[in-house]
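Every protein chain but one is kept in place in this view of the complex.
Let's turn to subunit A:
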Amino acid sequence: MLTYMIRRLLLAIPALLFTSLVIFLLVDFAPGSPMSQIPLTVPPDVRARIVEALGANEPIHLRFGLWLYQFFVVEPAYLLDQMFGTTLSTGRQRILSWQSRSPVMDIIAERLPQTLTVIGLAYVIGVLIALPIGIYSAYRPYSWFDQIGTFVAMVGFSVPTFLTGVVLIVVFSVNLGWLPSVYDTRLRMTGWNSFVQQAGQMAMPVMVLALFNAAEISRYMRSSMLDTLGQDYVRTARATGIGERAVVLKHALRNALIPVVTVIALGVPTVFAGAIVTEQVFRVNGLGALLINALEASDLPMVQTLTFIFAVLIVLFNLIADILYGILDPRIRYD
């Protein structure tokens, strides 16, 4: 298992390097310039000097090489310095945002908590809702519970989050006035009141995303469980006279979870990347919003770094999914 993991991680390196190059080229070829947000009144020679100062006019291989060096050497060194008080990164340039001229990683670290609390919580809630619904729907297929579950899942999966989000805002913020429509990042939780406020402003984005995630995962859970409940070994378990609960929740569920866990693990990177739309709708100041703004401003270092981090997460969770698969299914052995 360990050798398998090491081999997989080593194989991931060339894949990620190639991915980073593709991202870099794509971002670079895209129309727009870092000057697009600078007022038109700024004269051309000044613009040229700004571009020069940013290093945006250097040849592409130089810029890519520099980014690689900064991402893989300078940023980790800086992180070590922060943790252990060493001076490894002194005198080396970190990746800077073209928009704000501050280090990209610092901005990401600022935005990460919002994304994790709102979008992460939505994913966890979605999974926790989806599993029991999927299991019970499969246990009583075509019952009224299953029919309602199927309908809600269809709606949740097929209606885009920007629509459900806006509908919720219209209902709960505009008409009822119960919940704020804009997420306030400055809110600090200090006591009961601020906690209620925080829960209130998280409620809608979490609801929207949890519905979407639950819809998808509950369908996977249902079909997997339905398939498993018809297996011969479930009949064998029943024939041994153990209780129905043990038959379903032990014998069937343990098998049915194998593919579902993989789907759940593979879905985690989308927590970071896929929630971009929802973050925009509710003005949650997270990574998704950060990426959108960076794209609008042609902030190459920021776009490049964020996208690459998403790519790393996808590779990482693919590996985690494979490992979980091996743990859950004794027939799979990675050696």
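In this section, a contact is a pair of C-beta atoms (placed from the backbone, for glycine too) under 8 Å apart; a residue touches a chain by one contact, two chains touch by 3 or more; residues count from 1.
Criterion: contacts and distances are computed from a predicted model.
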Choosing from "Lactate utilization protein", "ABC transporter ATP-binding protein", "Transglutaminase-like superfamily protein" or "RNA polymerase sigma-70 region 2 domain-containing protein", the absent chain's UniProt record names it "ABC transporter ATP-binding protein"
Where A:P59, A:G191 or A:G241 are the choices, the one touching the absent chain is A:G241
Note that subunit A touches the chain not displayed via residues 231-233, 235-244, 246, 251, 254-255, 258, 328-331
